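One protein chain is absent from this view; the other protein chains keep their places.
First chain written, first letter: the chains are A, B, C, D and E, and each begins at residue 1.
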Amino acid sequence: MEQEMFRPTQQTQAISPFDVHASSALIANLRKRPRWGERFIQGFLFFCGAVSILTTLGIVFELGKESLLFFQTPEVNLIEFLTGTKWQPTIGEFGVLPLVNATLMTTLVAMLVALPLGLAAAIYLSEYASPKARGFLKPILEILAGIPTVVYGYFALTFMTPLLRTILGSETVQIYNTFSAGLVMGIMILPLVCSMSEDALNAVPRALREAAYGMGATKLETALQVVVPAALSGIIAAFILAISRAVGETMIVALAAGSGPNFTFNPFKAAETMTGYIARISGGDVGYDTPDYNSIFAIGLLLFTITLALNILSRKLSARFREVYE
Amino acid sequence: MTETPFPNNAYAIELRNVDIFYGNFRAVKDINLQIEPRKITAIIGPSGCGKSTVIRCFNRMNDLVPSAHLNGEILFHGKNIYDPDVDPVQVRRLIGMVFQKPNPFPKSIYENIAWGARVNGYRGNMDDLVEQSLRQAALWDEVKDTLKKSALALSGGQQQRLCIARTLAVRPEIILMDEPCSALDPIATLKIEDLMRELSTQYTIIIVTHNMQQAARASDFTAFFTMDTDRAGIMVEYGPTSQIFTRPKDKRTEDYITGRFG
Amino acid sequence: MTETPFPNNAYAIELRNVDIFYGNFRAVKDINLQIEPRKITAIIGPSGCGKSTVIRCFNRMNDLVPSAHLNGEILFHGKNIYDPDVDPVQVRRLIGMVFQKPNPFPKSIYENIAWGARVNGYRGNMDDLVEQSLRQAALWDEVKDTLKKSALALSGGQQQRLCIARTLAVRPEIILMDEPCSALDPIATLKIEDLMRELSTQYTIIIVTHNMQQAARASDFTAFFTMDTDRAGIMVEYGPTSQIFTRPKDKRTEDYITGRFG
Amino acid sequence: MTRQTLERQIHHIQDEVLLLGSMIEQAMLKAVSSLKCRDIAEARRIYHADQLINEKRYAIENAILILIATQQPMAHDLRILAAMLEVITELERMGDYAKGIARVTIRLENIEIPIPTQEFDRMAELSVSMLHRALSAFVTENPNLAAAIPAEDDEVDELYNRVYLNVVNAMIANPQIIDHANLLLWVAHNLERMADRVTNICERTVFIATGEVLEIDQSDDETEQDVE
Amino acid sequence: MTRQTLERQIHHIQDEVLLLGSMIEQAMLKAVSSLKCRDIAEARRIYHADQLINEKRYAIENAILILIATQQPMAHDLRILAAMLEVITELERMGDYAKGIARVTIRLENIEIPIPTQEFDRMAELSVSMLHRALSAFVTENPNLAAAIPAEDDEVDELYNRVYLNVVNAMIANPQIIDHANLLLWVAHNLERMADRVTNICERTVFIATGEVLEIDQSDDETEQDVE
Partner (left out) sequence: MTDNDLMQRSPHLIRRHRNGKIGRAIFFLSTTIGLVALIVLILSIINQSMGLVIVRYTVEPATLSDKPLEDLESTELSAILTQRLKPSRLRTIERDTPLATLSRTQLYNLVMEEIVVPKVQKSFHLDESLFQRAKIEQIASEEYPGAHITFRSWINWNFIVGSLSKSPEIAGIRTALMGSLWIILITIVVAFPIGVGAAIYLEEYASSSSRINRIIQTNIDNLAGVPSIVYGILGLAIFVRSLGDLTQGRTVISAGLTMALLILPILIINAQEAIRAVPNSLRQASYGLGATQWQTIWHHVLPYALPGILTGTILSISRAFGETAPLILVGASSFINKDPSSLFSRFTVLPIQIYNWTSRPQDTFRNIAAAAIIILILTLLTLNAVAILLRNRFSKRV
């Protein structure tokens, strides 16, 4: 019969001489041995990880150091820098607002294009498109995302602007203008928004959709009222990242938005953004250690701070989003 | 017991000569099955024999798989639900479904239940409906103070009962369950089984389960499916659960039930 | 039966006053447990009671969770395997583990078995070892003609037996199994159980299972764990399986076994 | 509390067992009274009613097996069901005893013979009362109550011995009646056996509660005098 | 083929049941022969050996319950186990009959009384043979073999009737021996009951094979003359 007596605890300690021998060999076997090779590899890998820290330190240190130089220039002070509406280094006016303003305008236009279209396209791809259509459309959007920004700049300058001028009249639309830059930037960012949102929508478990269908919901109801809310934080993260991309974008604005700071709210006028300014100054022949030159570090620092904040926000959101379904 | 939508001797739903295909592959063949109203019917069988395929056809859930199609008839109130003039959205409202893994919407408990009713055009008092559905699903006492909290904060077993409550809120006649307890621990599983028993006084329940013991414990009727030589699923035996588990008529059923195979 | 590495009356492995923490959270407290050599010991209990936590401590697998640490002693051949001078890599060779989901390496069947032996410095005839391990795991006949094929092409149950064979190839004394059948269908599950019974003539087997029936069917001894009021896992009862499932001594065991809870 | 279905079904079967028990109580009391009144028609009814008892027993047994097959009872639940399997076997056998008595009544039709009514009445009363309490102890799982009952068997044994002596003496006095008087010994024997059976049920009750089969010291056979 | 453990354990229990059966066969044959030879020492041994039979029965019962609790047998497996529960109850009762015969032997120590040896031998032989074949039919699950056995009960009944008549006649002839001769009636009765019990086992065998309880027509009680 399968019944067995359950052995009382007291008998444990009895170990016969034979086994003392056997187990001591075994224990010697269990003993740790140093593995120097593994140690060394681990050290090297740690160094690799630490390189990124050095990079950040480098950025913060260099930008800080040079910005400090900039702010030590007699003509410059921080308050004026942040509130001034004129940027004319030649006459000692260092107000950053025209640059910021232009950045915000291009960003705004870009977002007006990219966010709604990107999200709608994402919904189409993840909810409506047949697997075949999706397999065909997605790589195309990825191509769009992989095109270098300088190409978009070219496109804005040589196609979009002339087109706008034809439609709206060349009096209203200047050759360089923030609107055209923003529009093309929107097209450039659209695939990013679409792809990230689509990932978020895709991460919503099929089960959730089936649940909705199973209760007699239509496709649109399922998509808008169940899937999108479930992916919301992922979508918002995509949006914020898109904003950050727009703020940091250089080549489109450098080519199409115009050179020369201009404090204007008219999107059809030329205005230089922060990034555009940096690119122009550094590309030109301004000598080291002039206030002009140093100013790019101050503006770089501002840019770094803004995008960093946006990125952290976006990452926080998508981290929260990841926790929901595991 | 509530009003009787069925005439005596009528089946809740009936499959007639049903074949189901994925593309060219016949996943299930020649199923004839009559489901008794207000009873629990379990579908058991080895993996891949087409249990999920069949149960998902009861409310046209397989429409969502592009390659899937069906021959034969599925009669519900005398109407073939696969007729071209039948609206699958309507079918799914009347024949609800509960899934393998608890899948509450990432909304509040209240909203989880209210949503389905709302999209289906429910106009009554929503609070009452929510309370009633939760009570039916034996969940009210556990959540009545936290209706506004996220449904995802509930335990697995509670989530699954919430999914049942949500299905009840759209007032279906039949509830389909595809391995509703496979993600739950034994105690939560037994709770769901008790709940099913309660619900079977008012609803027709069809459950697919991998767990023979669960079919034995929780169902009134059992259908045993297996795979034919051509890998198509067939129904081997269908009868009262007590008979299937003590005196199965078919050798294949006996072998499966007793843990031996072919 | 092969050579006896254990003196009569000695335990295969023994836990003394073991507490296991994840960070500050005590997941398991004050476990005293003596595992009989060449028997199958099952650990059962509700979800989250620390079964996996405990079994993963038998071969220091929890070292891989950075926040985990342990108080107390785990004696193996009279040596505490958590002593600082013990090499966890060695411990894991002597105390093998089979996991919840079959996890063959994405290599050939042959390589799956040979790899572990090779990294552990096996110098003998590899073909023989592979054949022998596969035979022991009752898989040889099914795969002997396809040794060069990818292990991923096997069915779930075969994969799990391959994982067992792979573990056997490094010649462990104890085999730990954490819910080895939870991803398998009933028939594959029963096959693994039969295999465990075979192996228990040579190996000590410890198995964690969610499935009470499995513990009942397949084990010689059963330890029942549950959660204390502070959510720490405790061992409630430990004894021969036949006693635990017919005449448990503790009310909590009885309630769990019979499907009632607290 | 989970496992409502299992519990409901166990309760249902327990009720059925009680019902079976009361069928047997009725049968036994009526069998003795019909013997007393020489009511042949009643005896015939009882004789045939045994078939119902047998059927009920098989129905219960079947229900228990289905419950075991479908509900996977463990530990205590399983012990109850296993005990019930045993109890219904005992009950069915008691039914046979009642049937036996009824048969005696039928066979004594038109036969003049002095029947020790008083003892028979008392024995039937006693064993039926024991059965009744044993069954309630069984379904309420009261091991104390159950453990107290077997002692009463002594009085039944006492009565049996009295009947035995009287009947044997009567037979010696009048050997012509031996054949028929023997039937009366059967009756007494059946009544005494019934009480013995009741003690088995009590044993089972203790088993359910404790999980241990405690053999209560009992006389296992018909003659009460110790052999050693 | 899976479920090796379950099958091994079922076989093991079947073996144990056969063992129990052979213990009973031995006990019964020896009881009758010790009665014939008035071998009191042997009778005492048999009387006490019944305790072993009871223990074995409880051990088997316990093993079956453990198997049901741990192996979740279904359908055919469960039917075998349930049938075995019933069979061992029957066997234990047969053990009691052997014990009863041994007790008679003991009580007849030093008492002069003619014993119908020939019939007793034949009855014992017959019922033991029936039991033996019934048990093999049971473990080999041979319903045809099992269904053929109950018919043999008729011969046992016949013998019983013969003994009954002889003993009653002897009692009438010599009323002084009534008290002791009655004991011989017991012996005959026990032997006859044993054969009846065997038919129960045969019924069960049919049940395992078909899943249906087929009540084989049988005399359920001691007196064989039909009442109706």
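Here is the rule we go by: a residue touches a chain if its C-beta (ideal position, glycine included) is under 8 Å from a C-beta of that chain, and two chains touch if they have at least 3 such contacts.
Note that the structure is a prediction, hence the values are computed from the model and not measured.
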Which of A:Val76, A:Ala102, A:Leu241 or A:Ala257 contacts the chain that the document leaves out: A:Leu241
Given A:Pro98, A:Pro191 or A:Gly234, the one touching the chain that is not displayed: A:Pro191
Selected residue (touches chain absent from view) among A:Leu141, A:Leu164, A:Val227 or A:Ala270: A:Leu141
Touch residues of subunit C, complete complex, unshown partner: 23, 59, 61, 64, 66-67, 89-90, 92-94, 96-99, 101, 103-106, 115-116, 119-120, 163, 166-167, 170
Touching residues on subunit A - with respect to the absent chain: 35, 37-38, 41-42, 44-53, 55-56, 58-59, 62-63, 66, 116-121, 123-125, 127-129, 137, 139-144, 146-155, 157-159, 187, 190-191, 194, 218-221, 223-224, 241, 244, 247-251, 254-255, 275, 278-279, 282-283, 288, 296-297, 300, 303-304, 307-308, 310-312, 314-315
On subunit B, residues whose C-beta touches the chain left out of the figure: 5, 76-79, 81, 83, 85-87, 89-91, 94, 119, 121, 173
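In this section, only the chains that are shown with their structure count from here on.
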Far-end chain from subunit E, centres as C-alpha averages: A
Pair joined by the larger number of C-beta contacts - A-B, C-D: A-B
CA centroid of subunit B to CA centroid of subunit C, Å: 36
Separation of mean Cα positions, subunit E and subunit B [Å, integer]: 52
Inter-chain centre distance, subunit A versus subunit E - centres from mean C-alpha coordinates, in Å: 88
Subunit C: positions in contact with at least two other chains: 187, 190, 212-213, 216, 242, 245-246, 259, 261
Of all residues in subunit E, the ones touching two or more other chains: 2-3, 6, 62, 65-66, 69, 72, 74-75, 78-79
Residues on subunit B engaged by subunit E in the complex (per definition of touch): 212-213, 216, 245-248, 254, 257-261
Complex interface listing, subunit A residues touching subunit B: 130-131, 205, 207-208, 210-218, 221, 225-226, 229-230, 324
Touching residues (chain side subunit B, partner subunit D) in the complex: 187, 190-191, 193-194, 197, 213, 216-218, 241-242, 245-246
